[in-house]
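Here it is, the structure in full.
One chain of protein is taken out of this complex; the other chains stay put.
As written, the chains take the letters A, B and C, and residue 1 is the first residue of each chain.
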Amino acid sequence: MNWGSASEFFAMGGYGLYVWGSFGVTFAALLVEALLTRKRLADTRRLLRRELAADREALTEHASRRP
Amino acid sequence: MLQAHGLACDRGDRRLFSGVDFAVPAGEWLQVEGPNGAGKTSLLRIVAGLAAAAEGHLEWEGQAVAEARDAFNARLLYLGHAPAIKDDLSALENLQIAAAVAGRPLDESTALAALRRIGLGGREDLPSRVLSQGQKRRVALARLLCSQARLWILDEPFVALDVAAVDQLCTILDEHLARGGLLLFTSHQAVHLAGSGGSLRLGR
Amino acid sequence: MINWFKFASPASFYPLAGKLWPWFAALATAFCAAGLWISFFVAPTDFQQGEGYRIIFIHVPASWMSMFIYCVMAFWAAIGITFNTRLSGMMSAALAPTGALFAFLSLWTGALWGKPMWGAWWVWDARLTSELILFFLYLGYIALTSAIDDPRRADKAGAIVALVGVVNVPIIYFSVKWWNTLHQGASVSLTKAPSMATTMLWGMLLMALAFWMYSIAMSLYRVRAIILEREHHAGWVAELPEMQR
Partner (left out) sequence: MNAFVAIVRRDLLLAARRKSEVLTALFFFMIVVSLFPLGIGPETAMLRRIAPGVLWVAALLAAMLSLNRLFATDHQDGTLEQMALSPTPLAVLVSGKVLAHWLTSGLPLVLLAPVLGLQFDLSARALGVLMISLLLGTPILSLIGAIGAALTLGVRGGGVLLSLLVLPLYIPALIFGAGAVEADVAGLGAGGHLSLLGALLALGVFFAPWAATAALRIALD
């Protein structure tokens, strides 16, 4: 074990800013990318669902107008 | 003999046409008809090999075109919407360079004779910039006169031409057909050509 | 023989990717946990660079991934050009943002490593400079493909960019290295710096595996979005279970 205490761990021997800046930004960026992509897929799905619902409505209306 | 089997074309995610079959025997013409946006130009570009068909294939003299593209190109003359005329070059230079690119260099006297016949006598050396729209089309049509190609593919060849020029073009096309040439073209107006031919309707 | 072309159709790849990505995401998390454990608790303090050297546990894997992803993009590009499959273009498009992100992270962590070690945020070191150019190549790919409206055309143009780029990457790397030695630049290199202990190698390897799995999961996930965006008129999309409501 390298660290005596939590504060020692966070200080990183004086390099805390650089080490945590690297690790923090890296994982934050990966997380943001994942979230953005999830939003992209969700948005696309919602758009398609709406499109399909509109299509179905138009279809049923068309069918009901026929005698 | 040019044959098409089950050609289909996509534009974006929309299918323009599908299952297009036709055959053009030697000495005959085929007019492609249809409303705007039916894919007439796309069909001609597919046949010329400028665009890829989504489905189907073409045969020239019984051989698949895709397998002998260069040999097919040597027998093909295509005139599209854009006349392929450089504004800074004269009619004569335009004609000679176009012929050289098409693999059949022209000597000056032949080129001059063609330009004179198409009605551009005396304007051969003017920069094409000063020519009218119809005159530029005529420079492009002069390529037909010098062409040895068997298959002509013409996209709206009658556009921007006056009555005299339309008659003249019809004569040129008739001569080509009489020599056993093939012609594939689009036109919005009814065209009276000698010899036999047919029409292909795109769009519902 | 397995019919690979069956999976090459977007309609069958969409559900397959949906089934696969959680597994890769789980693997990424597991490797990441192990890699972080090694990089912070097992790997000893470096006697020259102190704790600051721990940045290489993400810097080096991020650089590896950015180069590797570009090669994979070029691979899909070559497949797309030879077999004219639709899916390969979509895979390239799905990989590009992740690759660009790793290139950026490599530059970012490189700068944060360089400041305490070299005393400057940026040094014209051969590796960092090549990485910067690789980042530009990614940006060029993304800019070109997003400027073309027709996705099929965008895929094909992107494929050419990726292939031209992959031919150039070694040339660029070599030329930058040559340039660097001519100018007697910083001779300390990040990876060569300390005599590499096996534990450190393990840490880097595990983090690289984590990033690798993450990239696979991410590209599978993103390709699902791309497939839906492009195939929205196809009949199979309307029959997907998530579309019924």
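Following the convention adopted for this analysis, contacts are C-beta pairs under 8 Å (C-beta built on N, C-alpha and C of every residue); 3 or more make two chains touch, one makes a residue touch a chain.
Keep in mind it's a predicted model, so treat the numbers as computed, not measured.
One chain is not depicted; across the entire complex it touches B, C.
The hidden chain makes contact, of the residues B:M1, B:A52 or B:A194, with B:A52. Between the chain not shown and the residues B:A26, B:I97 or B:L126, the one that touches is B:I97.
By the touch rule set out above, chain C reaches the unshown chain at residues 81, 133, 136-137, 139-140, 143-144, 147-148, 153, 156-157, 160-161, 163-165, 167-168, 171-172, 174-176, 178-179, 182. Although one chain is not displayed, its contacts with chain B can still be listed: residues 48-52, 70-71, 73-74, 76, 78, 80-89, 93, 96-98, 100-103, 105, 127.
FYI, only the chains that are shown with their structure count from here on.
The most central chain, judged by the distance from its Cα centroid to the centroid of all protein Cα atoms shown, is C. If you average the Cα atoms of chain A and of chain B, the two centres end up 53 Å apart. If you average the Cα atoms of chain B and of chain C, the two centres end up 48 Å apart. Chain C has its Cα centroid 18 Å from the Cα centroid of chain A.
Along chain C, residues 232 each make contact with two or more other chains. Within the complex formed with chain C, the chain A residues making contact are 1-3, 9, 12-15, 18-19, 21-23, 25-26, 29-30, 33-34, 37-38, 40-41, 44-45, 47-49, 51-53, 55. On the side of chain B, the complex with chain C involves touching residues 12-14. By the touch criterion given at the top, residues 40-41, 43-45, 50-52, 54-55, 58-59, 62, 97-98, 101, 104-105, 108-109, 112-113, 115-116, 214, 218, 221-222, 224-225, 228-229, 232, 237-238, 242-243, 245 of chain C touch chain A in their complex.
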